[in-house]
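In this view, the complex is presented without one of its protein chains, the others remaining in place.
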Amino acid sequence: MINYISRRVAVMIPVLILISMFIFFIIQLPPGNYLDSYVALVSSQGETISAERVQKLEERYGLNQPVYVKYWKWVKGFVFLDFGNSFQYDSASVWSIVKQYLGYSILIAGSTQIFMIVVGIPIGIYSATHQYSFGDYFWTFIGFIGLSIPNFMLALILMYVGYFVFGIPSLGGLFSEQYVTAPWSIAKFIDLLAHLWIPVVVLGTAGTAGVIRTMRANLLDVLNMQYISTARAKGLKESVVIYKHAVRNALHVIIMWAGMRLPKLISGSTVVSIVLSLPTLGPIIYSALRSQDMYLAGTVLLFQCILLLVGNLVADIILAVVDPRIQYN
Amino acid sequence: MKLVKENSYILLTVLILFLTSGLASAYNQAPVLDQEVENGNLPAVDERLPENPYVTEVVDRIGDYGGTLNWFATNATDDPKLMALYNNINLVRYTPSLTIKPDLAESYEVSDDLTTYTFNLRKGIRWSDGELFTANDVMFWFNDIIKNDQLTAESGSGWLKIQDKLPEVEKLDDYTVRFSFAAPNPYFLEKLAFPGRKPYAAAHYLKQFHADYADQAELEKRIADSDFDKWVGLFESKNSKKFFRNPELPVIEPWVPVTEPPANRFVYKRNPYFYKVDEEGNQLPYLDEVVLKIVSDKEVLSMQVVSGAADLQMRQLMTSNFTLYKNNEKSGNYKVLKWQRNTPSLPTFAPNITYAEDEWMRELNNNKKFRQALSLAINRPELNQVATKGLAVPRQATVYPQWEGFKQEWADAYADYDPEKANKLLDEAGFTERNSDGIRLKDGKPIHLTIYIGEDPNLPRTMNMIKDYWKDIGVDMDFKGLEKTLHYTRRDANKLPWAYIGGASWSPTYPYNFIPVSNSYSSGNWWAPLYAKWYETNGKQGEEPPAEIKKLMNLYDEIQITKDQDERVELWQKVFDIHAENVWMIGTNGLHPQFVIKKNYVHNVPETALASWDYGAYFGPSEFYQFFIEKDAQDK
Amino acid sequence: MSSSNCVIDVKNLQTFFNTENGVVKAVNGVSFSIEKGKTLGIVGESGCGKSMTSMSLMNLVPRPKGFIAGGEINYFYEDGSKIDITEYDHDSEKMRKIRGNEMAMIFQEPMTSLNPVYTVGDQIIEAIKLHQNYKNKDELRERAVKMLKKVGISAPENRVDEYPHEFSGGMRQRAMIAMALSCNPRLLIADEPTTALDVTVEAQIINLMGELQKDMDMSIMFITHDLGVIGDIADEVMVMYTGKVVEKSDTKSLFSNPKHPYTRGLLNSRPVIGSKKRLEPIEGSVPDLLHLPEGCDFYDRCPKAMEICKNEDPPVFEVEDCKVKCWLYREEEKAS
Amino acid sequence: MKTETNQSEKNINEIDESPEILSRNQLMWRKFKRNKLGVAGGIVVLLFYLMVIFGGFLSPYTLDHKDYSNITAPPRRIRIIDQDGLSAPFVYGYKASMDPETLQRNYEIDKNSKYYIDFLHRGDEYNFLGLFKTDLHLFGVNEGQMYLLGTDETGSDLLTKIILGGRISLSISLLGPLISLIIGAILGTVSGYVGGVVDGVIQRIIEFFKSFPRIPLWLTLAAALPANWSSLRVYIGIVVILAFLGWTGLARMVRGKIMSLREEDFVSAAIASGSTGWWIVRKHLIPNAMSQLIVSATLSIPSMILAEASLSFLGLGIRAPMTSWGVLLQEAQNVRTIALHPWLFTPALFIIVAILGFNFLGDGLRDAADPFSN
Partner (left out) sequence: MSKEETILEVNNLKKYFPIRKGFFKRVVGHVKAVDDVSFFINKGETLGLVGESGCGKSTLGRTVLQLLEPTAGDVIYNDQGVKKDLAETKGQELRKLRRNIQMIFQDPFSSLDSRLSVRDIVAEPLTVQGIGKDREERTEMVKELLEQVGLNSYQMNRYPHEFSGGQRQRIGIARALALNPELIICDEPVSALDVSVQAQVLNLLSDLQKDLGLTYLFIAHDLGVVEYISDRIMVMYLGKIVEVADSDTLYQNPQHPYTEALLKSIAIGDPFSNEPREALEGTVPDPANPPSGCKFHTRCPYCSDICKTKEPELIPTGEDYNNYVACHSRDSLNLESFKK
């Protein structure tokens, strides 16, 4: 097992290096650099900036260096959590910015994940065990509707309905006014939960539909397996047969899927985070990319890639735990 | 002769001081500070205020102390600094009537030749940490920041220079500084009053980060503990006065930032040492706290505003949302104020008369009748109705009416909708032949314009309408989006045959849209880049302009050394006269209103005012620190 | 034929399936009974309904498409009382008490009949816990180990904690048998338990089952398509074709004197070692259960088909203690 | 007793009594037809494509049509009953006014102005499928206006915009997967059939692409599209970007399928007969993988539609004057629209219905792709 994990991790390293290069390449791709956007911004406020000053700033930010130098500058500090400095945030270190949002990003992504699974799996089980029933059709239909509505639209409409129909003043954000800066307390936590459900529902709708469909299909397959008959032949209750014997075997795909899904949620939540004013990495990366704050953008992207790789790894490990047949080699 | 501008309220203040000297204190402070003073954490209000505080004339009435004002912004990195800019504390400031008056300086003197400016600072102004603000803070700023090679790039000093040279700055005594320029600098006070330019720095705090002052070992350690590898970076991050980022940094502003970025909610608490009082001697500001909330999207902001969550909002309000804001006035318990703006025209089109890539196009652009015809073909009122709900003013791209020398004829020049006349002009210009699509031909080639536009989500709508108008007179037009920075760099490289200018703003200190004298980035000229380059490089590069343009340039040169304000106005008027006839920039609609949404319980916000970035950043002249929330509404 | 020794008595069982193309009569009027300690073999080619018969007995017909359409399945408890399985819901308490406890079942595919995610021991223990009074963890485990030992698995103390994929096919079938027998069932239903196994292992398993049967005095219903195996193990054989019983007799007489042309065909289709005589196969193939001919289902393939066979489905005739469903035996008319 | 005949002969004859000879494709079709939701989805999709193909004809106006006097006019019903009872189909005119205080535009039904609908109406000129110019529209009104779904903030007919915007959305969603399909099929086949190092490299590439976050990649790639490109090039660029990111899943699937097919005995039989690798790939592997491939591609269409909409939301999609459902939705994505002119959300309805249609269709196809399973 340890060997397996270490090998997987070792394989991840070259992939990561490649990804980091690609990321760096790709964020350099659009024309211009941070300074251009900075100058554009400053000029829009009526300041004038001379060519020499632009040049000086370029030197100062190291923007006139060749790409590989910049890349190396970025990469070499990784081990010490030094990902360079953000231009946008007055040269604050990228890590200090990322770590502020990373927690909430993971919280929201994680909660959404849990939501999808907690809601999706039982419905999937119901659908599979009541195949072709009205309930099955109903959930299938609901599932497809969920897949069909663009997330951001759902967010916007939810906000609007919240405001104008139910009079909820602030559906956006993760905290009520009074708790934003307050230290952690039970009340703050409850407040968090009260806010968390909206992004979770918005982000989770499509995914939940996916879980339902996958779970249903898999469970139907598993229910045709011989060992289900064996379990029934033992005299086990149908519910035990399904939950103990069938569901556990049908979970594989969901686990794999969940592993793949984690980083998608973080990047996928960009639009929703923007609409709902969530303190996640989504809007950060959005603005960083737009203003070409390359170290910040690159780092957030890299984190997402790492999350994906880690997500896959964790999925594989859980899979190995859930299914003893999985060989580590 | 010495020009002495005295604060007209000094006398009044002195009078009040005199009358109230029998009482325990001459000034009042916010109730929240009483406790602090009693505990001895804070000196008494009289000691905190300068000898001669700045007295603010309130708009409505003397305010109630207390309360928190909520407002919103969409950009977590750029917007927090607005709290500093909107209050715009400087040596001098703009008044609501757009004149300059002393502020941190009690008074100032300008030499006859407009080369030396002497400022007498108010005695006893204190930084938010209680330290005295003196000439040393100005000297530190000038000698150790502006003149420091390593730091200059960041802090910027272009606005200080005249003929490319920095002034000399002297400290005459602890409360007197003098700026001496190599040449007349007629607009220096205006430049100073421009938002964000602060000729001082908290020397007592910043020295610990400055290589020239700090203990070397200690500085090294500080650098090691920070995100930076050089002292410059550290220093700049600590001295983020403009960006209002470092809560430790002492400020002079009415509110002190307490939130360390990055954050989505920025809190600003009252500065107990703020040096201004109202007419009754109440120390300002009235508001205990201002909270700036960051939402990531304009629409979310709109939602917050219409639901009444913003106590005061100006940024990111959209003209097109007027009905939305209005409809919710009652339920949101707010009022939509329509402030004026001085945008000459939005959008404005600039044919590049120095376009070098295509001689045919250049000829076309240089044809005055062609430009006039295009201007006449635009149905400005209709455009106004569709794009801006009729809230803007149809006009030519010219100076705004608030300016003292404004003439209506400039705004009217070729700005009426007269397709007949436009067609006639084009016929006269010789473009009589048309192709099968009805497009006029010039030398056998159909007239087709490609206009490069910057990023603006509402633009395509307007552009499509203009396209139709021009098509009606036989001119084909296409527009293409160009990313903002590219838009600038292409212009400077003379690659744009036609450009779109956002706003075409003008102020005496920002003449570049109207006079081609600069070809670099933010101050580049749009309609004659090559001439601008010629001027900027003293004829070394670019192209020598024709007489008409040279005349503009000469006027500009003259303005720079003209001491008399009225004479300068006259010279400017000549500039606009020339423009009115030549239509180098084609305007559409301008003077869009600036909405200010304020809750009904927020007072001292003027019903109307000029909202202009140039004149002290929108709220500046209105003196933000006098806004207050009425007592009853404070416990909402 | 419900003597006191009878364990199960099936009467006119009908198990049908709804498909998109119509109702498939997988089991169509099957009757038999098994006595205590005896083995009934059921033989037939694929699609003859033998597996569905066994699933019906366990009341585990795949729902919702399959259902028992008629007939009785009477199970006799040790004390002589009986229960008609068809009257109970598949998930009823009564049924669950019978399954695994009174009647146990082993399946064809040893590779897939154990749940891959639980250890073999856990799966055996699960059955024991359900029906026996062992409560203590160690006791349960001990019992599982004992069962594994009983079915001839070496080092059962270790193997009890292994997962099915660590077992070979033969061992898995042994483990299945251990699980099935762990609660001392009175009837073991073995659905082609050796088909997927090598000859050598098949022999092991068959021997094991024989021994255990003697040991535990249980009845076996043994389903197979291999007449060779049936000869070795069964006391009585029932040959099925298209969901119906075509011949039923004791093993010896079936082999020495097969009566139904289908039975004869099956016997003649097997290569006999040592004889290079050309095989005499049954021509054609099993008809589609959805489109059965009007008369005898075997008519198309029958070398002895007669005119009557074409139009009329033969009833069951009793010939020399055998039951044969064939018009050939009409003259000895003693239809039951 | 019947004489013995050639039994197998008889059996064969029996088979022949069934008149149909069904290929696997026909079986799939037959199985698909039984899936009611799938068929419904298929019909919806078909209708949508017909709608956009004949968009110019079906839409009452053209994209150039702008009615500045009827900005944000609400939808109008087609009526067949007036005060006097049954009538030819007509719409009522508007009485427009503006609230001087809030500047809200109000449109009231003006029962005095009745515009009869003119079928096969001669209206604005358009280019039919790029083939010829015509001004024939299915319906329209000769005077007055007929904005069945209302107008947007530029006074354009929303119905027209939806129909013509669908052209972009639905072609992107078709073209994107098609390109993905081609890339995926080629790389997947190579990977699965050749195996070894080639497979390893392709797998790494796929992993790499898969582990790359989607939205940022769009953002960057879309931002990297030169800003002075014509709308058509931008359109193609967006398609390529979307396709470029969508091929990995397909390639994986194809690879898996090819690998399992490679192990099938019929492939061994083909090798044993002396078939070349190319023959096997062409005759056996790709045709057998195809149905699943098409199913996967169909199932990826909805995400393409959503992706286009998301890109538009971020302001990176199709640019005016071209329009697409995503652009229309983006234009509607604001509080003002929800509060004042909610009908501008109609494009969302079309998106949802289209995605539903594709999902049901894909689901039905997936079930049908394996005609031998139950």
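Chains: A, B, C and D, in written order; residue numbering restarts at 1 for each.
Basically, a contact is a pair of C-beta atoms (placed from the backbone, for glycine too) under 8 Å apart; a residue touches a chain by one contact, two chains touch by 3 or more.
This one's a predicted model, so the numbers in the text were calculated from it and none came from an experiment.
> Among C:V145, C:I230 or C:L289, choose the residue that contacts the chain missing from this document, as touch is defined above.
C:I230
> Out of C:F67, C:Y88, C:Y134 or C:F255, which is the one that touches the chain we can't see?
Candidates C:F67, C:Y88, C:Y134 or C:F255; residue touching the omitted chain: C:F255.
> Just name the one of C:E202, C:E247 or C:D297 that touches the chain not displayed here.
Checking each option in C:E202, C:E247 or C:D297, the one touching the absent chain turns out to be C:E202.
> For chain D, which residues lie in contact with the unshown chain of the complex?
Per the touch rule, chain D residues meeting the hidden chain are 8-9, 12, 15-16, 21-25, 27, 264-266, 268-276, 279, 283-284, 287-288, 371-372.
> Suppose we count only contacts with the excluded chain; which residues of chain C make the list?
The missing chain touches chain C at positions 45-46, 168-171, 198-204, 206-207, 210, 225-232, 234, 251-252, 254-255, 265-266, 268-274, 276, 278-283, 285-286, 301.
Just so we're on the same page, only the chains that are shown with their structure count from here on.
> Can you tell me which chain is nearest the middle of the complex, judged by mean CA position?
So the chain nearest the centre of the shown protein is A.
> Report which of A-D and B-D is connected by more C-beta pairs in contact.
A-D
> Per the centroid of Cα atoms for each chain, what is the distance between chain C and chain D, given in Å?
Roughly 54 Å, centre to centre.
> Measure off the straight-line distance from the CA centroid of chain B to the CA centroid of chain C, and report it in whole Å.
Centre separation, chain B to chain C: 92 Å.
> So which bits of chain C are touching at least two other chains?
Chain C, residues with two or more chain partners: not present.
> Hunt down the residues of chain A that sit against at least two other chains at once, touch-wise.
Each of 30-31, 156, 160 in chain A touches at least two other chains.
> Using the touch definition up top, name the residues of chain A that touch chain C in the complex.
On the chain A side, the touching residues are 131-132, 225-227, 229-238, 245, 248-249, 322-325.
> So in the complex, which bits of chain D are touching chain A?
Per the stated touch rule, the residues are 37, 204, 207-208, 210-217, 219-221, 223-224, 226, 302, 306, 309-310, 313-314, 329, 333, 335, 338-339, 348, 351-352, 355-356, 359-360, 363.
> Taking the complex as given, what residues does chain B use to touch chain D?
298-299, 302-303, 306, 320-324, 326-328, 382, 385-386, 389-391, 452, 455, 457, 460-461, 464-465, 468, 480-483, 486
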